[in-house]
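The structure appears right after this line, and notes come after that.
Apart from one protein chain that is not included, each protein chain of the complex appears where it belongs.
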């Protein structure tokens, strides 16, 4: 590997600051985590978006959330075709090996992935429809969500709706995995859907009874 | 979606605490982020492991790192086959749309994925060799790394070596993506490889000149 | 004292969240509690186990339960030998000064202390039999309970039985304290025995008439 470069100086300095402060204060806890392994209570699935920090949102500490982050917090359907499915591998490990009790999918406002899917499905993003577009093929997962909201006339309302569909489609797809379905049915695993509005900090959760999101 | 359940109360309370403190203190910044969109300077690729918090490691704030987390921080090779490749979609979006300047791959000690691959390649994890194992198929990405370190006699040294191979294999695979190779060659993008020892907090970076890791 | 360290940051943040929400909402009640002193209606004796939260179990608020927690919720027999008996001091203060009306002993499933006593009494935990083992000497309190259940052939049933004996032995020992016996006999104090199954949430109470536990 000849292309790796040294870390930018400001990041190296910030790391040294972390080492001298936060790490030093929690040295015993990090040593414990290294020796005793991780026992996270929940798996968190959220977007790659740089503005979404679920650990901060819940003042979580190292060891608490097993976290998978991908574009638009999407879970693909169960496809046991022998392919390299990173998301499916992550939930398989969390549920069957770590035996987490909670699986939390967190969507967010102003999601570039949700907007990309909306643009693609309405013919405004031909580059995403190209077969070789990794992003386009990934956002195909969200198409069933688009179908449900496509008749909303107002553009802003439609965008907000598809942002929330990222969570609903993922929860639906989670239940197509046999090991998830079994764990949910016998009470070992609970699913949760959240959506955070970045600008206002309002957190909403999906309520099955209302088939919609309500603020916490 | 009938299976979603309310968030555990303690998490709801912790969120309300975040809203009343951290969010309230940074309200203008979150509003700015919501209105101006994200402009992250780097993409961070790290493991799902609950003990690895790269945002904490660099005292990063909302908006700074576009972050993808998967099992063992692995990048698969470039495969434009029309499949749903979540990791490839994430790096495509980061490099071609967000135009991040840095791509940082961070591995870590005591990585369950690295150990799983070692077990699988040495015949000690037949469940991972099953074609339907999402985790096993995902860890196949790391096999070229195993090949490089398989003759190390000491078991602990071998484990530490394959943990670092998660980073090297990923950096190698990144360069198989045409849009990455082009961006690196003309100076728009820089690659970095890091490895954190959880128990001691020691951060190492890959140095191309030495073809190995050295502490920061 | 040169060894104290700052609180881990995530706990400091969570406290600030509590201060800004739960405390702020109940400020007048906390002020009242500070000025008027505590007048708890019951003393709760439960295990140190991190999974047992009796305040949550009864939606109890600050001021309601005077709570002593030790390993396996054990009460030693009355021993007025001038030694430092923390448990005896706690019940003495609760009954003679605070004049609580109820004394509740709550045991639980999967109790490490109950299992430790069983292992020790059957010769499987020599480290607990060492005279310097604080844990072993403390669990000696439970030996009379072991004697009562030792002939149960099934191992799981035996474990469940000794877990419930932690409650029965403690209730028995409570009556050896003269100030408890007097208060019970003249109706100022009532004793209660509970046992919670962590996994199922089933709460059982000891019924003197049946000499056994029944679900609530």
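Order of writing sets the chain letters: A, B and C. Residues in each chain are counted from 1.
Simple rule for what comes next: a residue touches a chain if its C-beta (ideal position, glycine included) is under 8 Å from a C-beta of that chain, and two chains touch if they have at least 3 such contacts.
Just so you know, these numbers come straight off a predicted model, no measurement behind them.
Q: Touching the missing chain, which residues of subunit A?
A: Touching the missing chain: residues 25-29, 31-33, 35-36, 39, 41, 59, 61, 63, 99-102, 183, 187-190.
Q: Applying the definition given at the start, please give the residues of subunit C touching the unseen chain.
A: Touch with the absent chain occurs at residues 1-8, 11-12, 14-19, 22-23, 27, 30-31, 33-35, 37-38, 40, 43, 48-53, 55-60, 62-71, 74, 76, 79-80, 82-90, 92-94, 97, 102, 104, 109-110, 112-113, 131-135, 137-141, 168, 171-172, 175, 184, 190-194, 197-201, 203, 205-208, 211, 216.
Q: Touching the absent chain: which residues on subunit B qualify?
A: Within subunit B, the residues that touch the unshown chain are 5-6, 8-11, 13-14, 17.
The criterion applied here is as follows: only the chains that are shown with their structure count from here on.
Q: Quick check on subunit A against subunit C: do more than half of the interface residue numbers occur in both copies, making it same, or fewer, making it different?
A: Subunit A and subunit C contact each other through largely non-matching residue numbers.
Q: Taking the mean of the C-alpha atoms as each chain's centre, how many Å separate subunit A from subunit B?
A: Centre-to-centre distance between subunit A and subunit B: 14 Å.
Q: If you average the CA atoms of subunit B and of subunit C, how many Å lie between those two points?
A: Here the centre of subunit C sits 45 Å away from the centre of subunit B.
Q: Hey, how far is the Cα centre of subunit A from the one of subunit C, in Å?
A: 41
Q: Among the residues of subunit A, which are close enough to touch at least two other chains?
A: Where subunit A meets two or more other chains at a single residue, that happens at 22, 59.
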